[in-house]
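After the structure tokens below, expect a handful of questions from me.
The complex is shown incomplete by one protein chain, all other protein chains being positioned as in the whole.
Chain naming follows the written order as A and B, and within any one chain the residues start at number 1.
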Amino acid sequence: MDTNASPSSKLADLVERIVHSYHAHPQLHHLDSTFLPSRDRAIEITELLRKIIFPGFFDEQRLTSDTVHHHAGDLLHQTHDLLYEQIRQALRYDLNRTQGNGKGDDCDDCDTQAQKVTFQFLERIPEIRRMLSLDVQAAFDGDPAAANYDETVFCYPGIDAIFIHRVAHELWKLDVPLLARIISEYSHNQTGIDIHPGATIDESFFLDHGTGVVIGETTEIGKRVKVYQGVTLGALSTKGGQVWRGRKRHPTIEDDVTIYGGAIILGGNTIIGQGSTIGGSVFLTQSVPAYHTVSMKLSELKITAARKPKNKAKATEAPSQANDDSGFEI
Amino acid sequence: MDTNASPSSKLADLVERIVHSYHAHPQLHHLDSTFLPSRDRAIEITELLRKIIFPGFFDEQRLTSDTVHHHAGDLLHQTHDLLYEQIRQALRYDLNRTQGNGKGDDCDDCDTQAQKVTFQFLERIPEIRRMLSLDVQAAFDGDPAAANYDETVFCYPGIDAIFIHRVAHELWKLDVPLLARIISEYSHNQTGIDIHPGATIDESFFLDHGTGVVIGETTEIGKRVKVYQGVTLGALSTKGGQVWRGRKRHPTIEDDVTIYGGAIILGGNTIIGQGSTIGGSVFLTQSVPAYHTVSMKLSELKITAARKPKNKAKATEAPSQANDDSGFEI
Partner (left out) sequence: MDTNASPSSKLADLVERIVHSYHAHPQLHHLDSTFLPSRDRAIEITELLRKIIFPGFFDEQRLTSDTVHHHAGDLLHQTHDLLYEQIRQALRYDLNRTQGNGKGDDCDDCDTQAQKVTFQFLERIPEIRRMLSLDVQAAFDGDPAAANYDETVFCYPGIDAIFIHRVAHELWKLDVPLLARIISEYSHNQTGIDIHPGATIDESFFLDHGTGVVIGETTEIGKRVKVYQGVTLGALSTKGGQVWRGRKRHPTIEDDVTIYGGAIILGGNTIIGQGSTIGGSVFLTQSVPAYHTVSMKLSELKITAARKPKNKAKATEAPSQANDDSGFEI
């Protein structure tokens, strides 16, 4: 490129090459497609649903039993319109993707279908609230640090994550998977908790701390299950990638199971029986019968004395007195 | 529900049922309560304090020694007013919660008390800055990747987390726990580092990388402690939940201790003595004497040869040549 060229002609030249690269790498562009769900709208919808489902917690104005009726109606209408638009986009987008551009553009049934699906989703709100009230109860009962229900709703990322999951999972079941996934990743981004919208989670679910938790697409979780931070409910090696698509790859966790922090449970045939407890950092690829406890035999630890620093001034250096294979910065 | 009904009548019907569900599930609503702290305000306060405590780093305009005085005064007045309002809300809210609605509404002492607590908090800012300057020094000294102090303040989530913790912990000590917790969860959300506002952390604390760190409510941490990512300072099994409320459930870490990544230290009676080093991924439920090093006896590894792919083209397939129990997608 002519390095003496003026900035603007340099930029013009660069634009050409960038636009050229758009056609070279189709995976990275989404051009000439009339329909695409919007991440920003999906987030708006999620935040509207948060206010509908937890009235009075996240609103600017104070709500009373008298005012909440109009408030809920107003929010519900907004949600309906945004959701209808996004579901319509998603349905037409799917058609364009699977049957080639143009198909979606002419699909008037898509609009009728979108209208139907939108209501089917909104119809589920009371049931979603019933489930969430049991989740909030479980979080309060399960954590000595919880002072009251409000703190749980306000401050628990686990409640955030299960709220968004229960919403995304309904959209998943109603066959708008991309929209569901966008909403789930919004939650992952907010909470560090990664629950695939396909995962089935029954009532009274408690996720404590939550950071680093991964729950895969085909996981099934029963009632009154407690899961702590860093737990993975994942798949065994899926070398072969797409050939595994759709198969049951993730574990089944029955009612009343508790899984402590850092435990890793893998495989579509792995079943943790009702009432069992999985200890911290346990690594499991086999099933566990009902009412059993699995804990790690603590690996022996090497405990060695380090020279005590000569004087107080050296105190900050103390660790460096230890033999050097002792610690790892990881 | 009448599927032939018009959308608007369907929505009207749905609003009825949702409002009805509000009364069915009291844990999820916060109606008819005049007072509630606001998450948005709490975040505003935190960001104002960030600018007061780290002047010149996060401001739009350039600050000089001459202009900073007015700037700090302006920010401090804004903080005072927002904080007073939120503390007032919190105090009246607590009264309503503990002694029934109405009590808080008439509590004029709450306003005097809020004024007092607000100043008690603001009074602590210089001390918070002193502590943070030692934390920044510790982060710089401890990390070879740190090029200078500014990078530490600008780019280290660990500094972000300890800044917000030192603020939240003061509010915790001043008995506005819900506000403290809301601010802590804002930090958890931003950094992936989960420090309960009740945790006591002495000066020159260094948190490297930080993602996944969990530090529980009754943890006590001494001077010059270094903690790496994924470390948990947690409680032993708290089956029984709320009965454990208030008891010392989390470990005590003495001065000059270093805890490497992924280490898990549990229990209210667990004390890590001064100057000791805990190696990566160590799992500890017992105390360690002063100036000792604990490291994991590395679990033996199974190392097996995989068939080398026939040709370059197959290179991408290499992993799939391995016997299938070899790896785990988790």
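The criterion applied here is as follows: a residue touches a chain if its C-beta (ideal position, glycine included) is under 8 Å from a C-beta of that chain, and two chains touch if they have at least 3 such contacts.
What you see is a predicted model, and the numbers here were worked out from it, not measured in a lab.
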Quiz item: Any idea which of A:73, A:104, A:126 or A:280 touches the chain not displayed?
Solution: A:280
Quiz prompt | Contact partner of the left-out chain, one of B:169, B:209 or B:292 | solution = B:209
Exercise. Based on the whole complex, identify which of A:73, A:158 or A:262 touches the chain you can't see.
Key: A:262
Practice problem: Just the residue numbers, please: which parts of chain B touch the chain that's not shown? | Solution: 52-58, 60, 62-65, 68-69, 72-73, 76-77, 80, 115, 119, 122-123, 125-126, 129-130, 132-133, 136-137, 140-157, 190-192, 209, 211-212, 214, 229-230, 232, 234-240, 258, 260-262, 264, 266, 280-281, 285, 296, 298-309, 315-316, 318-319, 321-323, 325-330
Exercise. State which residues belonging to chain A touch the missing partner chain.
Key: 1, 7, 10-12, 14-15, 17-22, 24-25, 27-34, 36, 38-40, 97, 177-178, 181-182, 184-185, 188-189, 192, 194, 196, 198, 204, 208, 211-212, 214, 216-217, 224, 226, 228-230, 232, 234-235, 237-239, 241-247, 249, 255-258, 260-262, 264, 266, 274-285, 288, 290-297, 299, 319-320, 322, 324, 326-330
